[in-house]
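Yeah, one chain of the complex is gone here, protein chain that is, but the others are all in their spots.
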Amino acid sequence: MISFLKTYFTEVFQAIKSLLSGMKLTGYYFTHPKNIITEEYPDNRATLKMADRFRGEVIMTHDEKNEHACTGCSACELACPNGTIKIINKFEINAEGKKKKAIDAFVYHLELCTMCNLCIVACPTDAIKMSPNFEHSVYDRRLLTKQLNHEGSKIREGVE
Amino acid sequence: MFSFQNMTQEIHSWLSSLMSETFVMLVEMTIVGILAIALFAFLGLVLVYMERKVAAVIQLRKGPNRVGPFGIFQTSADTLKLVLKEGFMPDNVDKFLYKLAPFVVMITAMLILAPIPFAKGVQIWDINIGVFYLTAISSISVIGILMAGWASNNKYSLLGAMRSGAQIVSYELSAGMAVLSIVVLTGSLNLGDIIASQEDGWWIFKGHIPAWIAFIIYIIAVTAETNRAPFDMAEAESELTGGFHTEYAGMRFALFFLAEYINIFIVCAIGAILFFGGWMPFHIGSWTAFNHVMDFIPSFMWFFGKTFFLIFLIMWFRWTFPRLRVDQLLNLEWKYLLPISIFNLLLMTLVAIKGWHF
Partner (left out) sequence: MFEEIKTSNDGELVINVGPQHPATHGVLHLLITLNGETITKLEPNLGYIHRSIEKMCESLSYRQFIYSTSRMDYLSSHMNNHACAMIVEKGLQVEIPERAEVIRVLISELTRLASHQLWWGAMAMDLGALSPFFYSFREREVITDIMEETCGARLTMNYIVPGGLMADIHPNFVKRVKDFIIQFNSKIDEYDQLVTGNIIFQNRMKNVGYLSPEDAISYGTTGPVARGSGVSCDIRKLYPYSAYNKVKFEEILETGGDSFARYLVRIKEMKQSISIIEQLIDNIPEGDFQAKTKAVLKLPKGEFYQRVETARGELGVYLVSEGGTTPYRIKFRSPGFSNLSALNHMVKGHKIGDLVAIMGTLDLVIPDIDR
């Protein structure tokens, strides 16, 4: 009987002790609000710094002369597992009177893209890269189909 | 010390000079009713806001902070949204009980408000069996929950309601025992008398260890009685997806939600009255100067301060502990709380008879 009571009360006290130790932890956080880790996202947009490798969307880099490095080789189109990229080529006649292949439109379907980075790896001329922009929401999903080469842009001299 | 009694009596005599006694009573009852409902709405908003802030800070979050300064109007905005929602009712429900259930829960919560002294001289109904009245009325709310669970025609709701029934019926025992141990000390069921007996010190300090044990049992039992985590068997959102109020939406759900918080307020108010002296300031025996200083703090501040401390305690439980299982819940009551509280009551009786308390 005595041993029963003893175990009974040890149980009760150990139970209360374990509960109090948990309450000590939550109580500590309640009294130390400096531990708050919330980032108020739309408000901290000015100071928000994304990692430089973050894959937000595919962009094509253009220099100040509105020139890009895409030869229209469609390596990215072949590398893409989802059919996200569609390259439409045209033939330009250059100064020497020779026909030369160039891109007419680099169509990028953002709504299909899984940001797997395979197109960037496949590109032989580093014409495309991932941009850390992640704010893609639009009201019309047709806006997610983008043309990556700018209007009137040309291929950079010397890129083959 | 400032008392609200003068004020109420002045209003009463002013009204009596205007009209006959019957009309005076009617007008007074209307005023009291409006005040009670106003208090309800206000408490609901404040307590929901408080819970969300407490939870947020414990969980390293900021909590509501968009609507108004520090988000204080967040709960009002949420209420507005719930009011505007469609009063959705699923097919094949027991329509009468389904609609009635939230009101039963709500009216029960309102009835308990009657004998509670909010400050010196502010009491709706000074009844000589106050404690008995409280324990009797508080049992009715389980009927509302059972009604909601049954009428919803949902298996989850039914399970939640049945759990709630088993839980409230058993936990009322130890809550009652804990309350009784203070009644034994004061020798009165009148809440006014119980508060008056704590003028030279609160029972939790005067009643030695039995009072502490009674307080701990009381706070555990009422947490269970109000269906709060870690005893929220009736809701258990990860098991029963919401329990008895799974099928409720809009304002009907809001009534359940409100009643939960009002119930917390009421049980904490009773706890404050029994163990912490209600509106009675902190007095120590015969230290006249100290007692006099304490009297300067208004009585309603004392009452609400103590009550909100206890409410915080219950919220602290909720955001720390995991939920019990339904059989463990009943084990805890019948194997631990009830035997301990019976022995504690005996011990308390001994203390009271021998006059060992201060």
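Think of it as A and B in the order they're written, each chain with its own count starting at 1.
In this section, a residue touches a chain if its C-beta (ideal position, glycine included) is under 8 Å from a C-beta of that chain, and two chains touch if they have at least 3 such contacts.
Note that this is a predicted model, so its numbers are computed, not measured.
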Contact with the hidden chain (one of A:I59, A:A102, A:M115 or A:L144): A:M115
From B:L15, B:A36 or B:A55, residue that would touch the chain that is not displayed: B:A55
Residue, one of A:A15, A:L48, A:I88 or A:L143, that touches the chain absent here: A:A15
Residues of subunit A in contact with the chain not shown: 14-15, 18-19, 21-22, 24-26, 37, 50-55, 79-81, 114-118, 121, 130
Chain not shown, touching residues in subunit B: 55, 58-61, 155-156, 159, 163, 229-230, 232, 236-241, 319-328
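Here is the rule we use: only the chains that are shown with their structure count from here on.
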Complex contact set, residues of subunit A against subunit B: 12, 19, 22-23, 25-27, 29-30, 33, 35-38, 40
Subunit B to subunit A touching residues, read off their complex: 54, 57-62, 316-317, 319-321, 336, 340
